[in-house]
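Below are the structure tokens for one structure; questions will follow.
As you look at this complex, bear in mind that one protein chain is not there, while each of the others sits in place.
We call the chains A and B, going by the order they appear; numbering starts again at 1 in every chain.
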Amino acid sequence: MNIEIEEISKDFGTTAALLPVSLSIPSGTLVALLGPSGSGKTTLLRILGGLEFPTAGRVLFDGSDATGLSVQERRAGFVFQSYALFRHMTVFDNIAYGLRARPRKSRPTTPEIARRVTKLLELIKLPDIGARYPNQLSGGQRQRVALARALAIQPRMLLLDEPFGALDAKVRKELRHGLRDIHDTTGLTTVFVTHDQEEAMELADLVVVMSIGRIEQVGKPEDIRARPKTDFVREFITA
Amino acid sequence: MTNAMIIPARRRRLRSATSEPTLVKWLLIGLCLAVLTVLLFAPLIAVFDEALRRGWAFALASLSEPDAQAAIRLTVLVAAITVPLNATFGIAAAWAITKFDWRGKAWVITMIDLPFSVSPVVAGLLFVLMFGANSALGVWLVANGFPVVFAVPGIVLATLFITFPFVARELIPMMLEQGRAEEEAALTLGASGWRVFMTVTLPNIRWALLYGVLLCNARAMGEFGAVAVVSGKIRGQTTTMPLMIEMFYNEYLSVAAFTMAGVLALLAFVTLTLKSALEWRYADQLAATHRH
Partner (left out) sequence: MAVRSFTLKAPTPMPGWGLSFGIMLTMISVVVLIPMAVLLWRGFVDFGAAAMWDVVNRNRVWNALALSFRAAFVASLFNLAFGVLLAWVLVRYRFPGKRIVDAAVDLPFALPTAVAGIALTAIYAPNGVFGSVITQTFGIRVAYTELGIWIALIFVGLPFVVRTVQPVIEEIDHETEEVSATLGASRLRTLTHVVLPMLAPAALTGFALALARSVGEYGSVIFIAGNLPNVTEIAPLLIVIRLEEFDYDGAVAIAIAMLAISFALLLAINLIQIWSRRRMGAV
């Protein structure tokens, strides 16, 4: 699914978190929103997911206006930095949550849910942890469970907020490849937020560099590295 | 992309993912206020309404009766003995529990909490059994001119039992959270034990202590069941304010009963005001559960 962001702006009270920004994301790309904290990258991601509403502007999914769609209707697989796993549910129940929440008409049968959850556990390479609770998992395992839970609803896109932010350096490297693999297998348009330029450059097809509510540059990692458009970009990617 | 037309974002009113529809919100607020009105506010208003049924002068006159005066004095006396004892116990227990590692802590904490789950009437019964006319100790004490039951010491003991956890329960979580580092630092600087307590610990726990003392005092002055059992309800001698309320009420002296109740309600009002002020002002210096 391709995503069009048209002149989206967002004010929180009197402060502007996003100046009008526009961006076009082709279907199936893996996009990094790169910038320091306060650059509006998380706000933009949350607007895509339907968790925040823009003050002005539109979002188009495959050409049709999605600005007025509620969070539930957007079917965006969203992974939070904290993962926000449900502590009182097993890994299995966490992943099955979105399927069970569907209205009765479109809800899969119990065996079908079990089959899909098992497949997702295999996809994240943790086939045996279905019966565990989140507090019994390592940080890396939690991240992958959060990813599987987001994928379970057969999302139209995958949105991740600092997906590696809470992990130590070694696990971070491993999981980068994990995310790349999952993206390549599913073919989903994927947007992730990061403040780590190395992570963005290594992982993404398209990097969007942001500073205080503005998009500074959009391009392939090698182009941005070779031809930074502004001083901000140059400083940020060499920092 | 120079699309000059900026289209208003919300064609449909969207709600944040973490809130309820406005109508539901106001219905729930309304429901809560209605229940609280019927259960909390109405009784409070009723106290003053009944007390002032025949005017201020009449109400105040009932308070100046000798029996009423004696009840007020006794209640103040009991609180004046109980609260400092309880505060001392609370500080000692919190110090022993939070500054040292020893075995059996869990049992001691259970013992401190025990009075919470014992009926006030049973609390009174405990001291009647220990010091009453049918115990050897009680008989001996009476023979030597120191009656406990049907006298002030019994009332104090029963009140102590009822209010036992108040200060300790406030200080223990607070002091656990603060740890021992500051006291240890003071010790390495050469301060004596007493000095460490007065200059390091006490300033850190003073608001939590005041909070506990406040609640302890409110309960001490208002205790009914436990005191009713041990006091013998001798008019003018062992009748506290809550017991006096019952007597007036049973004698159909409605204005006198509700006026005395009004005095205790004012005390509750002052307690709640101070308590809220502490919670808002010194939230960081109270046990975590009181921080709103």
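Keep in mind that, in the parts below, contacts are C-beta pairs under 8 Å (C-beta built on N, C-alpha and C of every residue); 3 or more make two chains touch, one makes a residue touch a chain.
In this text, all values refer to a predicted model and were calculated from it rather than measured experimentally.
Taking the complete complex into account, the chain left out of view touches A, B. Summary of contacts with the chain left out: across B:L60, B:V76 or B:L114, the touching residue is B:L114. Within the set B:A70, B:L157, B:M174 or B:I205, the residue that contacts the chain not displayed is B:L157.
Against the chain not displayed here, chain B makes contact via residues 15, 17-21, 25, 28-29, 31-33, 35-36, 38-44, 46-47, 50, 85, 88-89, 91-93, 95-97, 99-104, 108, 111-112, 114-122, 125-130, 132, 134, 157, 160-161, 164, 180, 183-184, 187, 192-194, 196-197, 215, 218-219, 221-225, 228-229, 241-243, 245-246, 249, 257-258, 261, 264-265, 267-269, 271-273, 275-276, 288-289, 291-292.
Not every partner is drawn; the one left out touches chain A at residues 49-51, 71-72, 74-78, 80, 82, 84, 86-89, 97-98, 101-102, 133-136, 149-150, 152-153.
Everything below uses one rule, namely that only the chains that are shown with their structure count from here on.
Each chain gets a centre from the mean of its Cα atoms; for chain A and chain B, those two points are 51 Å apart. Interface of chain B with chain A (complex): residues 1, 3, 6-12, 14-17. The part of chain A that touches chain B in the complex is made up of residues 6-7, 20, 22, 50-51, 53-58, 67-68, 70-71.
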